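For this depiction, one protein chain was excluded, whereas all remaining protein chains were kept in their positions.
Chain nomenclature is as follows: A, B and C, assigned in order of appearance, with residue numbering initiated at 1 for each chain independently.
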Amino acid sequence: MIPYAFDYARPESVEEALDLLDDDAKILAGGHSLVPALKLRLSAPGKLIDIARIPSLKGIREENGEIVIGAGTTHDEIMKSDLIKQHLPMFAEGAALIGDPMVRHKGTLGGSLAHADPSADWPAMVIAADGEVVLRGKNGSRLVAAADFFIGFYSTALEEGEIITEIRLPVPAEGTRMNYQKFAQPASRFAIVGCSVVRHPDGSVRVAFTGVSDAPFRDTGVEEALSGQQLTDDVIEAAAAKAAQGVSLNSDHFATEEYRQHLARVYCKRALKAVA
Amino acid sequence: MSTNYIGQSVKRLEDKRFITGKGRYTDDIKLPGMTYASFVRSPYAHARVNSIDTSAAKDMPGVVAIFTGDDIASAGIVGVPTGWQVNFKNGDTMKEPPHPLLVPTGSTVKHIGDPVAVIIADSREAAFDASELVEVDWEELPAVVSALKATEEGAPQVHPDAPGNLAFDWEIGNPIDEVNEAIEQSAHVTTLEFVNQRLVPNAIEPRAYIGHYDEVSDKYTLYTSTQNPHLIRLLMCAFVLGIPEHKVRVLGPDVGGGFGSKIYHYTEEALVTWASKQIRRPIKWTETRSEAFMLDAHGRDHISKAEMGFDADGNIKALRIKTYANLGAYLSTFAPAVPTYLHGTLLQGLYTTPKIHLELSAVFTNTVAVDAYRGAGRPEATYLLERLIDLAALEMDRDPIQLRKQNFIPSFDGVEQPGYQTQVALQYDSGNYHGVLDRAVEMLGYEEFRRLQQESSRNGKLIGVGLSTYIEACGIAPSAVVGALGARAGLYESAQVRVQPTGKVSVYTGSHSHGQGHVTTFAQVVADKLGIAMEDIDIIHGDSDAVAFGMGTYGSRSLAVGGSAIVKSIEKVLEKGAKIAAHKLECSADDLEYAEGKWTVKGTDKSISFGDVALTAYVPHVYPQGLEPGLDFSSFYDPANFTYPFGCHIAVVEVDKETGKVKLKRFIAVDDVGNVINPMIVDGQIHGGLAQGIGQALLEEAIYDENGQLTNGSYMDYAMPRADDLPMFEIERQVTPCPHNPLGVKGAGEAGCIGSTPAVVNAVINALWSGGHKVKDIRMPLTSERVWRAMQSSNSTITQS
Amino acid sequence: MTKISVTVNGTAQTHEVEPRQLLVYYLREKLGLTGTHIGCDTSSCGACTVHMDGMAVKSCSILAVQADGCEITTIEGLAKGDQLHPVQEGFKECHGLQCGFCTPGMIMSATDLLQNNPDPTEEDIRHALEGNICRCTGYHNIVRSIQWAAEKMKTSARALDGAPVSTSPVYASVNLNQQQQV
Partner (left out) sequence: MELQGSHVLNAPPEQIWEMLMDTDVLARIVPGISRLEKTGENEYKAVADIKMGPVSGSFSGGLTLSDIRENEGYVIHVKQSSKIGNADATIRIDLAPVGQAQTQLTFDGGAKLSGLLARTGNRVLSGVANTLTKQFFENFEKELQTTKQT
């Protein structure tokens, strides 16, 4: 399998990358999603802009009550980060469920979000954790809530000429509990259903799904059913029953719409029980 | 030093090159001036090729030549043949429509991926780029995918000269009237309608070929990732290209797995060979994984209705089966043999069933060819029997172990007791079926398990145990028998044992090795029989110029047939060696005994070593009068019968009550494959077979949509067993030697794949019953959704899911 | 064409490559390192696994230009002269390979695992092999090979500290000497 010919550039900075970015260009980060698409000739960019080595896109830091993860940070780096383990343990545990070790070594958080595979793991976690995505264009940066970022199949709020630079996640208050549960497709190991739950000390709960629909989404139906409630088995059962309602459901060889919805309920219940 | 090698787990001699990256697979080979081929393939399962325009592609830089089906047809090349002929019940010859190398204009493509043109270019990239510029005017035609639907009135016709899409119909067993009567008189009849789904073999090395015509020597060389170089040469020379066989060398270098899919003579092999003469340069073609999914012969794909009749005491009285076997669009090399001689003849299983009848329809569809995949026919037969008997046990509320045991053929060694004559043509060589079953159950700790199961059930988990017993026919096969059954070739094997003057030994075998470890196992046999060190032995295979002939590696035949040929040559070496030794020791050959690498005069300490005799044979100064010099013998071994390994497999599964997800917790296999030369290698063969059989039960299926598109043609959608899908296997062996070959071996390559599939399915059904879900059957693969749906069904009646 | 400089198995290499050239083709065809294999199109099978700056990656999903300036280790570079890496030894000792095609990728993944987790459980090993498909072995002996290697690496480390070394073979049997194993 051989890609179409293209030009390649490896800018040193985000500014330089933005200068190069036009209609015909694609951003290359880890490449473990893009390069297979290029090989299959599903994608035919005239130019690849390799941002994997731009220093400002790397690293994880705590800043003004937020954990800031550079878009170019790999799954493996997130999995092993002490800062993440301390504040956002779900991200370290969830990272270990992405792809395989080789994919985790190259794949990046920003790349995964920008690619917006409807079955990717990160989106559910980033949405449930109230993350924000920092998008930078030639005219400056803007912030988009993760819950608003994913708009469809492989489709995001990224405008032409923008690059994801950072993902900002509020440092959870003491006592916050979070969990990600995944039912993996047996061939690709992508999520058929992935459910992420963050329970704050004030009792509020955020629930997000991936794999279920054409885009990852926050499930306000479940959240409302939990509002002001103790997480007893009955409450969890009743709330989980509302999972993935009112969304168009995906179906494939491994899970029809009906089964997917059932799995969404089961995995929602399991994630809720884990934070109860 | 000890020369007792047989039965030892000798570490593999071939490993070092593989673990250091020095293996040499076909795609690793680069010849000077080499070009690269890329094919233009049909996106449709059935379409007429109205026209092909190659002009834009021809103008691309780097393109050397483009050939279309019209070029091939005008060269007089019709296509690749099949290797077996099966006749219709009425005696008519089966339908064997041509399988062209490239489909010509005006004709029709018959499955996705069917090629219409080939681009040959200076680089892989140029060939690939140019292949996109070939414009084909396709006229899409209706397609048919299911073997059952293909036989229905009004179904699209794959070949105009095969009406009703029937390649042939066929039957075996007792007269149908007798079987019908026995079914009618049965106290209980268990009926199962099921699909034995289509699988993709998925050797991890995609196929690769290099065709190289050398003008100076007027000789062709084909490097090919094949399981049988000689068979490819024979078919290609005699039936496809009409080129002289002595001017063709076929090399099978390291081959990255076959599992049946690399037995066949594929069109691309002939194409690169032919085309390299047209362009006078070597041509390499390496398949992509996408192509492998579309093009490599698939396995299984049977739709069956099976009925098993029992008397009031649970004794099997009759078995009646109707099967539709999907052969795909073209008849691949072994295709006609698989549902017939490798399936119908195995329906006796381990049971004393007195009346058996199989009726078979072998059907063309707009899918890629279906041919032998690990086990080939025997997994289908075993699945059918072991699902039926397990279901019967549930329906009659009998213990599945007892039900099997009471119907088992009693033990026989094939020496003191005669072989067992089945109702379906075969005569089993030797067997001890109670032995393997009893041991497997003992390893499980059955009573303990039942207690655990009840306990787990109370804790909200469903645990199930499933068992299967199997027999297979391998060591393929006596030529006279397969000839009578329609094989167009013999199924013997050749071996040459060439003793060099220094006593080193070169062995040339027709059995190609692509993972089975022949280089080690065969060297063990030779070292043991000659009493010399293994490092003094070289095993040569995979080169048609070096090896006299070979019928190839499949059907677990290498050791039983190829190994026996080696033993025959060794016997000849020792017989001649004894004459030389006797001359040197001034005694009669009858006074000599051979052991530990030397001939000794019985009762004395006078001896001569193997090395000295070898030297004498090549420097025959002091030498028996009239005896030819040299010590080099060839043999062809044609077995007296198939060999019949058997065993008992037990699976323990846990089913998630909420999701239906199946987790394989334990897998026990007790196999009897006859004598074992290298236990470590046999273990490995069993392990690999188990993984593939378990893969069929739980994960794998090639899914064509109704238009004939393969909708899961990549590893993203076709689920292969991975390390975390499987447990450590608990395996043991018993030994009932094969009575009719000199090594007493039976064959181990397919056993794991044959026994494991029904064991897993039976275990899942058992788990569901333990939870009150009286499910009759679940279609393979047992995806989580299928199991979940089965659990949603009624809890009180036995249901088909 | 783009100029790249890479260090492959300790040797510096500089070449002009097409940007679309995959690292695996660069290794196999430009450098003749054919031990790294191609088994699929979708980054699924792991036969092409190599180490890039010390980490296992899939060379079929990386462009050669992305490797510019990096250190690459392939299966050919794992042994130190005649001294096999313990993982290579483990695969031989425990019959962790049959056809050998997935083997280089398996070994590269396994060495990556052991450098991160010297004492993996069976579950850790199976999880770490999620990106490598083997069709021959059923993984049983691959898992044992890696367990064997882990044990060997631990005991070698202990030996350096002066503790006694023993690595019991999985297959207690004939093991011919190294020269024969060609």
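The criterion applied here is as follows: contacts are C-beta pairs under 8 Å (C-beta built on N, C-alpha and C of every residue); 3 or more make two chains touch, one makes a residue touch a chain.
Small disclaimer: the values here were computed from a predicted structure and weren't measured.
Just so you know, the chain we are not showing touches A, B across the whole complex. Listed residues A:F91, A:F190 or A:F209: the one in touch with the omitted chain is A:F190. The chain not shown here is touched by just one of B:P400, B:G510 or B:G713, and that residue is B:G713. Touch with the hidden chain on the side of subunit A covers residues 26, 33-34, 37-38, 40-45, 115-119, 152-156, 185, 188, 190, 213-215, 248-253, 257. Listed by residue number, the positions of subunit B touching the unshown chain are 43-44, 112, 132, 290, 293-294, 703, 705, 707, 709-714, 716-717.
The working rule: only the chains that are shown with their structure count from here on.
If you average the Cα atoms of subunit A and of subunit C, the two centres end up 31 Å apart. Centres computed as Cα averages put subunit A at a distance of 44 Å from subunit B.
Subunit C has residues 18, 20, 41-42, 44, 130, 132 in contact with two or more other chains. Residue positions 1-2, 4, 40, 187-188 of subunit A each touch two or more of the other chains.
Remark: subunit B residues 5, 8-25, 27-28, 30, 124-125, 202-206, 254-257, 259, 288-290, 514-517, 534-535, 679-681, 683-684, 687-692, 714-716, 720-724, 726, 728-729, 752 touch subunit C in the complex. Contacts from subunit C toward subunit A in the complex involve residues 2, 18-20, 22, 41-44, 46, 49, 52, 55-58, 60-63, 65-66, 68, 109, 112-113, 128, 130-132.
Across the complex, subunit A is touched by residues 124-125, 128-129, 132, 288, 290, 658-659, 661, 699, 703, 711-712, 715-720, 725, 783-785, 788-789 of subunit B.
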